[in-house]
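Working notes, beginning with the structure itself.
As you look at this complex, bear in mind that one protein chain is not there, while each of the others sits in place.
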Amino acid sequence: MIRSAVVILAALFAAALIVAFLDLPPAEIDLPAAVTANMAISGVDHPVTAVLLNFRGYDTLLEIGVLLLALIVVLAVAPREEVAAPLVASAADPVLQTLARIAVPLMLLAAVYLLWAGAHQTGGAFQAGAVLAAAAVLLHLAGLLPGWSAPGLSLRGGLAAGFLVFLAVAAALLTEGALLQYPPAWAGALILLVEATLAVSLGLILAGLFLFLS
Amino acid sequence: MNVDLAFDLLLAAALLWSAWRTLATPDIFRAVILFIVFGLLLTLAWARLAAPDIALAEAAIGAGLTGALLLDAIGVLRGRKKP
Partner (left out) sequence: MSTGLIFACGGAILFVMGVAGVILHDHLLRRILAFNLMGSGVFLVLIGLAQRGGVPDPVPQAMVLTGIVVAVAATALALTLARRLFALTGGYTLPKDGDE
């Protein structure tokens, strides 16, 4: 009874949405033109990176803050152990370990490339951080990296560095004018600094979301 | 009906079919595998929508990391890991 009511209501809602989508007039604000007009002062060549780290940098700052918060809650809720989790004994497969040992340096290289290429083409801090996290998860599943327990000082520093560096840059710019308004001569260098720390921090946070639970 | 339109319709149909099977299949392990398949098809959809940045992030994070987390949670259910 409830099932059929929910399904029928859901279908009606989907139909209403589709009818609304098909009826939309063209947009009044032309955002791609506005972004292209301001690319010269943004400090990078790729529009998505410019939007992510310059025009809408505040959103990215809050996003890395949210990620750090999620990791802190995971650390608080996950069951604590006194000693680090043992290596995954069942994964001592020589083929998988050899593959992991070959693939991980290449993944690190790919991550650095994606970070650097983000200024001119597709890429950026998030893709680089995701590849770093995938490398850590691969190492763990191959039995080469033990699961993480309570983080030590250097790991805590790495996890928080992205957010703190971004916040420091934003606060330093606040003294000059608006929040996160890069001076055009410094924009490229500042974006690279923020992106590099963001990528490392993001990789550690995403890897931690998986490894702190193992 | 040209090739672009046919491909888009086929991809959208595959997305919806894999999502439906994810929700409706009785085995939870199969549901997570189908969710990973859904993530990879979504990567193709992002590529089709001229959003390569999102495609990279979806493949690595959406399909890969989320799939690994869900499989970990199922491993707990089956008693292979301690919760």
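Letters A and B name the chains as they come in the text, with residue numbers starting at 1 for each one.
The working rule: a contact is a pair of C-beta atoms (placed from the backbone, for glycine too) under 8 Å apart; a residue touches a chain by one contact, two chains touch by 3 or more.
Remember, it's a predicted structure, so these values are computed and weren't measured experimentally.
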Options A:Arg56, A:His120 or A:Arg156, residue touching the unrepresented chain: A:Arg56
Touch criterion as defined above, residue of A:Val35, A:Ala103 or A:Ala170 at the omitted chain: A:Val35
For subunit A, the residues touching the chain missing from this view: 2-3, 6-7, 10-11, 13-14, 17-18, 21-22, 24, 26-27, 31-32, 35, 47-48, 50-52, 55-56, 59-60, 63, 66-67, 70-71, 73-74, 77-79, 126, 202, 205-206, 209-210, 213
Residues in subunit B touching the chain absent from view: 4-5, 8-9, 12, 15-16, 19-20, 22-23, 28, 31-32, 35, 38, 42, 45-46, 48-51, 53-54, 57-58, 61-62, 65-66, 69-70, 72-74, 76-77, 83
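Rule of thumb we're sticking to: only the chains that are shown with their structure count from here on.
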Residues of subunit A defined as touching subunit B within the complex: 48, 79, 114, 122-124, 126-127, 130-131, 133-134, 137, 141, 206, 209-210, 213-214
Sites on subunit B touched by subunit A in the complex: 52-53, 56-57, 60-61, 64-65, 68-69, 72, 81, 83
